[in-house]
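Below are the structure tokens for one structure; questions will follow.
Removed: one protein chain of the complex. Kept in place: all other protein chains.
Moving on, here comes subunit A:
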Amino acid sequence: MTATTESISTGTARASAIEIDHISKVFGEGTGAVTAIDGMSVSVRAREFVAIVGASGCGKSTLLSLVAGLAGPTTGTVDVGGHRVAMMFQESSLFPWLTIGGNIEVPMRVNGVPKARRRERVAELLDLVRLSGFARKRPHQLSGGMRQRVALARALAQDADVLLMDEPFGALDAMTRDILHDELERIWREKSLTIMFVTHNVREAVRLGDRVILLSSRPGRVIEEFAVEGERPRRIDSARIASQAAEITDRLKVEVSRHAG
């Protein structure tokens, strides 16, 4: 009996990498209190690619920092079931005083990885993001797209299998973003990652996500979920993506209008 229940519970724990259960997050107290997230539940399966879209004030960034454990929810629970979580931002946030290799080593230094092993890992990770030979360059010598790939390598250096991405390609030009979508998809598969990808760009969400979760604003709640069909890799300019993106955008516009006057 007990053995069966245990195996079932570990079985479900393994299937879902992130379990967000009725969380809310309130900043401040009393009359000045702001509810950023209110009663949100999201479950992300292991190896799933979930895109999260919403207008301003939907608590997307707050949500990611709760999942990363950088802050605690006011109510509810976030369970990442022992997975290691790494985070990427819109700005690459590389340390300008370190080389590219040195930047990728930072999380390994935090984890106490010995020096020789760190060097090996840096070479592997740079190879993965196709930046071999750039270890001794400095962040300012690279383009924005290259810096984001270094940031991705640095996130993976944490040995994380859950990757939280906060508009990572928001500041890049369309061509670079397009190519980085292919790259991210490749690395997601190669490394069996679970990804929560926050974006303002609905097409980007449909291009990348297995599922697109639409959030309301002030406070953030889940409005609707959209399963994305279609063979990968998808083309961001395909008719199928355009029509599903239009559907989601319309729903988002209804939500935005609700906040008028």
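In the analysis below, a contact is a pair of C-beta atoms (placed from the backbone, for glycine too) under 8 Å apart; a residue touches a chain by one contact, two chains touch by 3 or more; residues count from 1.
Note that in this section contacts and distances are computed from a predicted model.
The protein name that UniProt records for the chain not on display, among "Acyl carrier protein", "Septum site-determining protein MinD", "ABC transporter permease" or "Succinate dehydrogenase iron-sulfur subunit", is "ABC transporter permease".
Which of A:Met87, A:Ala135 or A:Ile223 touches the hidden chain is settled by the complete complex: it is A:Met87. When you scan A:Thr176, A:Asn201 or A:Thr249 for touch with the missing chain, the hit is A:Thr176.
When the whole complex is considered, the residue among A:Gly59, A:Gly101, A:Pro139 or A:Gly220 that touches the unshown chain is A:Pro139.
Although one chain is hidden here, its contacts on subunit A can still be listed: residues 68, 70, 86-87, 89, 91, 93, 95-98, 106-107, 109-111, 130-131, 138-143, 145-146, 154, 158, 175-176, 179, 182-183, 186, 233, 235.
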